[in-house]
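Heads up, one of the protein chains got dropped from this complex, but the rest are sitting where they should.
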Amino acid sequence: MSGRPLDVLEASLNEPVTVQLKDGTSYFGTLAGYDQHMNVVLEESLGDDDDALVGGLDVEEVEDTTIIRGDNVVTITA
Amino acid sequence: MSGRPLDVLEASLNEPVTVQLKDGTSYFGTLAGYDQHMNVVLEESLGDDDDALVGGLDVEEVEDTTIIRGDNVVTITA
Amino acid sequence: MSGRPLDVLEASLNEPVTVQLKDGTSYFGTLAGYDQHMNVVLEESLGDDDDALVGGLDVEEVEDTTIIRGDNVVTITA
Amino acid sequence: MSGRPLDVLEASLNEPVTVQLKDGTSYFGTLAGYDQHMNVVLEESLGDDDDALVGGLDVEEVEDTTIIRGDNVVTITA
Amino acid sequence: MSGRPLDVLEASLNEPVTVQLKDGTSYFGTLAGYDQHMNVVLEESLGDDDDALVGGLDVEEVEDTTIIRGDNVVTITA
Amino acid sequence: MSGRPLDVLEASLNEPVTVQLKDGTSYFGTLAGYDQHMNVVLEESLGDDDDALVGGLDVEEVEDTTIIRGDNVVTITA
Partner (left out) sequence: MSGRPLDVLEASLNEPVTVQLKDGTSYFGTLAGYDQHMNVVLEESLGDDDDALVGGLDVEEVEDTTIIRGDNVVTITA
């Protein structure tokens, strides 16, 4: 899952990701979409992905389809 | 309602959305329009959408047609 | 008065609008012009539009022709 | 003196204007030039324009030719 | 490893780098990718690179594939 | 020395200018160059220009060739 940043996002579609924002909050969900500005769409993550939150503080697990505007993003961890 | 960020906005037209801004405020209303900068237009939400506000703190329900400039947006939840 | 953000501005020409800025101030006046950056021009609002200010705190009613640079704008309410 | 923002600047050439900046300061002078970024050039205002400063707090009247970079501007009042 | 900034990034692919962010944090990992905005992809650094952390305070060693959005970056040290 | 902002910079080449930055500091020197982003180059000002500093607080007189990145600039006074 290495390569250029947008290649990593493409490879992470339908996979769980954690998006850390500049305001200190983080969102966890399934990556449903993205664009070249790193705007991303997260959806509720189903299945056995709960371990991705181990040790995660201040991480909000999205319940509804959530668009995050790219200029807020610090990191996206796949 | 998954896909690229602008596809999600297109699919959310005339649907209730919550727009969270960088200043900590949030706006709730019906998505009446948007553009490629994520500038959005919200209108008063009518009907049985009140449950969308359950648990919502600091969410302002728009009463008049409201343009929100995209660079203020953190998340848009459909 | 719904549609894309710039369509809403076009439809609001010569109508009273309230422009909320990132510094917490708001300006009330008649929309005399705008451009694609959401730079706007407000002029003194005449007539019976006083009710638009009901409940409005910290809203400055413009007296002279006022250009507001778009990157300061949070919301424009028509 | 209504119209699009740059039209208002064009119409204000050689006229006294007040430019309010994001840092809370304001500059008063004659508009000697501008460009599409709202960079402006102010020069000392001569004549009977002193009344433009009535009630103006923290307004600096320019004495030398002063370029103001547009991204600092909040409002320009003609 | 000198040259233009993107040339240095190209030469650093698959090498350990430290990325210092505007929020004061730093990330250490193997550079797996980058683009023209200085968005970068870091992966866990294996091998005998532990000495790169000597004296490094507040440096987070990435464990999962991590995209860092370029506008957060202050320095990248190869 | 009036006109569009870049015309004023062109006319100020090899003349003493004061550049005020967003962080509250100011630089005084001879304008040796500029570009369309208002990036400027200052050099030590020689000669009888000392009066330009009268009343100037927090103004640093450049001694070495100094490039100032344009996005820091608030005003340039010729």
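Order of writing sets the labels: A, B, C, D, E and F. Residues in every chain begin at 1.
In this section, a residue touches a chain if its C-beta (ideal position, glycine included) is under 8 Å from a C-beta of that chain, and two chains touch if they have at least 3 such contacts.
Quantities reported herein were computed from a predicted structural model and do not represent experimental measurements.
Trainee: For subunit F, enumerate the residues touching the unshown chain of the complex.
Mentor: Counting only subunit F, the missing chain is touched by 21, 23, 27, 32-35, 39-41, 43, 62, 64-69, 71-72.
Trainee: Would you write out the residues of subunit E that touch the absent chain, in ascending order?
Mentor: Contacting residues on subunit E, toward the hidden partner: 1-9, 22, 38, 70-71, 73-78.
As a convention for this text, only the chains that are shown with their structure count from here on.
Trainee: Going only between touching chains, how few steps reach subunit D from subunit A?
Mentor: 3
Trainee: Considering subunit C as a copy of subunit D, what rotation angle in degrees (nearest 5) results from a C-alpha superposition of the former onto the latter?
Mentor: 50
Trainee: Since subunit D and subunit F are copies that touch, is their contact same (over half of the numbers shared) or different (under half)?
Mentor: Mostly different residues.
Trainee: For subunit A and subunit B, let me know how many angstrom lie between their CA-based centres, rounded off.
Mentor: The answer is 20 Å.
Trainee: Could you please state the distance in Å, as a whole number, between where the Cα atoms of subunit B are centred and where those of subunit F are centred?
Mentor: 45
Trainee: For subunit F, which residues are shared contacts with two or more other chains?
Mentor: There are none in subunit F.
Trainee: Among line, ring, star, complete and other, which best matches the way these chains touch?
Mentor: line
Trainee: Going by the touch definition at the top, which pairs of chains touch each other?
Mentor: Here the touching pairs of chains are A-B, A-E, B-C, C-D, D-F.
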